[in-house]
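Just one protein chain is left out here, and the rest sit where they should.
On to chain A.
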């Protein structure tokens, strides 16, 4: 080694191994070695290691973010794996630990901390502390408001995404004059209008695309792409539309915002003492709760299953197509609730109503009562049937 080489080695800003590992992205002019050194010095917090978090974490780890903290208190279920491929072979393992295991295997040059806890108003500020950026990879409005408020009060930007069925959305909040989540959505949507991936369904690559886009936006933000001028935007993805991508301009920071406005009404103290009630703020879906006389257990139903009766299945059509009882009649709750009469010949037979988990079936029995048709709901739905009576019945 001649003199000039050894001098250079003494002042290398990265380990030699990292040059090889990150070479392909350092070749990209928009990124370069300065981008690499930026990422190397940054700490990211990923809230949620599910459909969005899994791909985001994979690509952020690959890109060489200095430190990644992953917080999620959930464990891996088989129904996650079509989209959360980071968790291969890890059913029943806590998601944050499973994801951290992947990060350790993929890139030993960075550090990772898994946290098997739920983000809550009492821990959010200490969890956020010391991070340059937060990725909101969660799945409900209440936690999204908590992440927003904590990020605003901690001065940390958020790259936020969401997905359902065939569509996804992505935005950057609390950054460079742009809005926070509350600027765009000062009031949460009615709880009945909110669907989860477990109810509405989700295509794996749709949520994967959104998580990966979060990783790309995180890299851009952390390497200063938006530091001089930032036009707040919302990215919309719709897999079955043409063209599938659209990016729209959204409002700037709102002076009247409760979190980031000129006179904020939300403070760390109000959050930590539980005075900002996130679950109450976002509400819960309306649900009829029937008296026992209108209900029957799956075990009781199994005894009368061969007697003459009508079984009404009120799940949506795609669910009914997946699996159903022989001779059951499908009228989805979303249609039944608008009906003024039932186009089914009841002629004195007892009517039983079933759904997936036993919620909509109670709404349906209540509705049938109003149409003058007495009926009973099967408690706990097909899920309870499969668990308590017929273990061969497929649940999804």
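Things worth noting here:
We take it that a contact is a pair of C-beta atoms (placed from the backbone, for glycine too) under 8 Å apart; a residue touches a chain by one contact, two chains touch by 3 or more; residues count from 1.
Methods note: contacts and distances are computed from a predicted model.
Per its UniProt entry, the chain excluded from the display bears the name "Ubiquitin-related modifier 1", taken from "Ubiquitin-related modifier 1", "Eukaryotic translation initiation factor 3 subunit L", "NEDD8-activating enzyme E1 catalytic subunit" or "Exoribonuclease phosphorolytic domain-containing protein". Residue in contact with the omitted chain (choice from A:11, A:28 or A:187): A:187. Only one of A:196, A:227 or A:349 touches the chain withheld from this view, namely A:196. Contact with the omitted chain, checked across A:38, A:139 or A:217, is made by A:139.
The omitted chain makes contact with chain A at the following residues, 48, 50-53, 137-141, 144, 161-165, 167-169, 184-190, 193-197, 200, 202, 207, 210, 234, 236, 238, 241, 246-251, 334, 337-338.
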